[in-house]
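Removed: one protein chain of the complex. Kept in place: all other protein chains.
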Amino acid sequence: MPRQPHPHWFRMLFAVRGSVLPRIALQLFLTFAMGCWAMYASTLPWPWNLGYTPAPFGFLGVSLAVFLGFRNSAAYDRWWEARKLWGLVVINTRSLGREALSLVDSPARARRLIGLSIAFAHAMRHRLQETDARMALAPWLAPADIDAVLAVRSPPQAVLGLLSRELAEARRAGEVNPVLLPAMEERIGQLEFALGSCERLAFTPMPFTYAVIIHRTVHLYCIALPFGLAQTVGLLTPVVTTFVAYPFFALEALAQEIEDPFGESINAIGLEEMVAGIERELRGLMAQADAGQPPIVRVAG
Amino acid sequence: MPRQPHPHWFRMLFAVRGSVLPRIALQLFLTFAMGCWAMYASTLPWPWNLGYTPAPFGFLGVSLAVFLGFRNSAAYDRWWEARKLWGLVVINTRSLGREALSLVDSPARARRLIGLSIAFAHAMRHRLQETDARMALAPWLAPADIDAVLAVRSPPQAVLGLLSRELAEARRAGEVNPVLLPAMEERIGQLEFALGSCERLAFTPMPFTYAVIIHRTVHLYCIALPFGLAQTVGLLTPVVTTFVAYPFFALEALAQEIEDPFGESINAIGLEEMVAGIERELRGLMAQADAGQPPIVRVAG
Amino acid sequence: MPRQPHPHWFRMLFAVRGSVLPRIALQLFLTFAMGCWAMYASTLPWPWNLGYTPAPFGFLGVSLAVFLGFRNSAAYDRWWEARKLWGLVVINTRSLGREALSLVDSPARARRLIGLSIAFAHAMRHRLQETDARMALAPWLAPADIDAVLAVRSPPQAVLGLLSRELAEARRAGEVNPVLLPAMEERIGQLEFALGSCERLAFTPMPFTYAVIIHRTVHLYCIALPFGLAQTVGLLTPVVTTFVAYPFFALEALAQEIEDPFGESINAIGLEEMVAGIERELRGLMAQADAGQPPIVRVAG
Amino acid sequence: MPRQPHPHWFRMLFAVRGSVLPRIALQLFLTFAMGCWAMYASTLPWPWNLGYTPAPFGFLGVSLAVFLGFRNSAAYDRWWEARKLWGLVVINTRSLGREALSLVDSPARARRLIGLSIAFAHAMRHRLQETDARMALAPWLAPADIDAVLAVRSPPQAVLGLLSRELAEARRAGEVNPVLLPAMEERIGQLEFALGSCERLAFTPMPFTYAVIIHRTVHLYCIALPFGLAQTVGLLTPVVTTFVAYPFFALEALAQEIEDPFGESINAIGLEEMVAGIERELRGLMAQADAGQPPIVRVAG
Partner (left out) sequence: MPRQPHPHWFRMLFAVRGSVLPRIALQLFLTFAMGCWAMYASTLPWPWNLGYTPAPFGFLGVSLAVFLGFRNSAAYDRWWEARKLWGLVVINTRSLGREALSLVDSPARARRLIGLSIAFAHAMRHRLQETDARMALAPWLAPADIDAVLAVRSPPQAVLGLLSRELAEARRAGEVNPVLLPAMEERIGQLEFALGSCERLAFTPMPFTYAVIIHRTVHLYCIALPFGLAQTVGLLTPVVTTFVAYPFFALEALAQEIEDPFGESINAIGLEEMVAGIERELRGLMAQADAGQPPIVRVAG
């Protein structure tokens, strides 16, 4: 995933990638239409012309910004926590692979430990996206193990159980010094932590009531707004209304999107890509295990 | 708990599940009634017509939004911390079960350790909701132990004491290598941490004075508001007032609800469901212990 | 400390417990009086009638709300951190007691370790409130040790030194396996952390300059406010002014109160109650040590 | 990097170093030009003179400030997290060097471990800036190792693999007590954590949609603003508009800059300087290893 610099400020005004405009087009159009009606109605006598002033919209708008700002922060924090937890998965599968090579005195065992780490990453991704992991696990687990793993509620947790059992066998076979084992157990514990925490994010949404309160207030506000503006803004009412409504609708839609960080939106976390990266790195370590560790080359300096 | 996508934006405007409308209906109605009176009074001579302008309401409203935003953040943080701590319970009971199978060389001991972990989860839930845990503990503890456990202030802590004692016996019986014991002690320490921290959340509410100050200000504000609006908004006073009051009343009610995360509201954390999930997972590990660990099946690749 | 549900919304408007009204009554009264004068002065010719508009108060009020919001968050964070640290004390004295019973193979030693943990909790409370700990330590330490402990700057730290020495003796007497000792040392380290951090909170207040700047701005603002409102609000000036001033004065007073979490206000943390709870729990463990560990009763299931 | 005190407040008004003015000059100029046109147009009849009031700009501007404030916080948090992670690199390479000298009983081995730590710091910097590390690694690794290291996706991770292997050899050669090895493994784990987390920051930008929404709103706002001000501000419209637009444009530009903390802007983190500092410190430790540890000189006191 190469770094993407921000585009030039002018081209960014018309960026399409990542825009939420399609999702909020209908709401914006309704607001525009309401603005047209309010503009026309302001030329009619009462009761068509409600004739009120923008004052209440002013301070309601600011309050709304504060509440929406809170909602946005909370949604962004969920997204960023999810990304951090996947960072932990990357880091600890690397650690486990590195330590399997340096602390376990059996290349075949190290190979199997690395293979199980890859299987864990696949299983975790499918668990979070609620898709079928059978195909992805096939190269790394025996069919009987796959059946056992997929039978439980959290398949990646079952893969960690296999990892743990593999380490126990290594201990009994004398392939690893018992005083070094807790370090590797700690890596498994970290993966367990990342898994449990991602499940928390995936299956415990923000209190739905927040979404409802803010959703309602945003929509009521934007629909009532043109009537407040029509008298002072006149013919520009539809344009100004739509313009004021844009950041409210857009930020609310974005908050809904990123508060489910493992979903399918363009702003969700790229789990497939991350799992592929983990697999590529660990396959490299596996090749080292297969080759036997190369002798260390000393640098002269 | 399957993932629940957000409903369509239009249906969300009329969502009933999770709405706080019933709880704030009376306040909204009073505000509406006050709006009707203010609208009528604005056509009378002084002193019925107080005749002041919306200016002070504007900036008071914004200040109120800032303070309410703070209150909301603090309440949400309590809720989310509670959920994270229960995530720790899920993660560490899993870890304890996994390690009981892989580090303790006695299936019968592993079985008992797993059973005590299940008992802990039940005891912790009943402790936080202040209900009677006897029924839930019956399948996992001997009657004498149940009596002893329920006699102390924090029964789940007593269950951890039993877990610790079981581990000490395993050590004395040579079923676990002493250098591996600290890893499992650490899991018990994590459960102890989650328990103590949840007790803190359950029994130390936010300073009550915050709630009082903001509650009073919100109510005074919403009741005085129509008199500020009547002159400029006219016949629409009741509607506009109610509309402005809605997010204030609703967010305050929601903050009261989620700041007690182990309560009984619809937005509280689903402890029963979480404990049932823990029990289901650990029963699976227990079945493995009963069967003896199956031989590891090697994958060809 | 049983859970306290929020009172009914109507009764909460008139709650007395926890209200800061008594503390800010004088300021509110002065504001009211200033409002009366401004109302009267607005009917006089210049220079009595300063005749300016509410505009500057509007945006100054909002700025003030932002700054006061910051102050409030920082004060609340101090209070909540203090509560979390005392949670750590609860958790780690429990852990120490539990591990003394399960890891140390000498009931008499376990009893003394538990007794020292109780002494630590008492000493820490008296240290933070700067009161005399002699009475509270008497049942748990020999008179000579009490003299030594009270002679140093931080008596609870000296109690931890005694705990550490007791563990060292247990190690030399072969009552505890050296590989298990680091786990218990870690508990002492956690108590040391909680103690040092609470001392930080107790003896390093927020920069006093913050308090001064915001205190001054709040008071200047509220005293000048009626002159800005008198022309548009008229006879209601005193009431409206007091109403606008209430949340500012109240939140500032509350921030002052909870930013010293070990103080004597009603919103401070209930240290006495917490220490009594710790003592009650640890006395229970001590009774277990005295009785010798009861034989484990196996559950049939 | 000596500490830089803030310049005098008057000179700071005209500071050039670190200013974003060059980056936003064009936008400010366009805003100024738009202001000139709006000022002129306000003297023409409709439709040239759109004639609307500043009211909607008022509350839209405040909302925008809230959203931009959120964006700024998130960008600053990324920058500060990146700096903290590089702090971890400094701290843990120091630790590793110190422990290589005190825990490994072979000066030659300690020397190689320190050399690999330096190589890690160089490799990590080049990884994050996506530049070629070959030159920087040449003094510390054998050519064959350099080829192997540069062949994988994350070269610094491969250097950690070499470190781990070196430690494993030390263990097999009996140069380090196995019970002390986990402490050094933990340092490598911390470096792994810093590396993985920095990769996360470098290659996962903030959701692009945030940038787009706020960028658009800022630009639309600043371009429309003069038409709202022209009637009340008159001839000063261009100046006032530019002045109001300045903090919005500047803070948005700064947020774009520091949200990529490893970039090339003046506000980015000075990686080159930090790596040079690490190398200087570790070379000093290496010299100690070469000299053999000097005998400890006892202080009399």
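Chains: A, B, C and D, in written order; residue numbering restarts at 1 for each.
Quick note on the criterion: a residue touches a chain if its C-beta (ideal position, glycine included) is under 8 Å from a C-beta of that chain, and two chains touch if they have at least 3 such contacts.
None of these values were measured; they are calculated from a predicted model.
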Thinking of the complex as a whole, which visible chains are touched by the chain that is not shown?
-> C, D
Of C:Gly115, C:Pro247 or C:Gly277, the residue in touch with the unshown chain = C:Gly115
Identified contact with the non-displayed chain, of D:Leu30, D:Ile91 or D:Ala138 | D:Ile91
Interface with the unshown chain - residue positions in subunit D | 1-6, 9, 12-13, 15, 17-20, 54, 57-59, 61-62, 64-66, 68-69, 72-73, 76, 79, 83-84, 87-88, 90-91, 94-95, 98-99, 101-103, 177, 179-180, 182-183, 229, 232-236, 240, 243-244, 246-248, 250-251, 254, 257-258, 266-267, 269, 277, 280-281, 284-285, 288, 293-294, 296-301
In subunit C, positions touching the absent partner | 27, 47, 50-53, 55-56, 58-60, 62-64, 66-67, 69-70, 74, 112, 115, 130, 139-142, 144-145, 148, 152-154, 157, 160-162, 164-169, 178-179, 181-182, 185-186, 188-189, 192-193, 195-197, 199-200, 202-205, 207-217, 219-220, 224, 256, 260, 263
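Here is the rule we go by: only the chains that are shown with their structure count from here on.
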Quick one: report the Å distance separating subunit A from subunit B, using the average Cα coordinate of each chain.
-> 23
Shared interface positions of subunit B, touching two or more other chains | 58-59, 62, 64, 66, 69, 179, 182
Touch graph of the chains shown: is it line, ring, star, complete or other?
-> line
Where do chains touch, given as pairs?
-> A-B, A-D, B-C
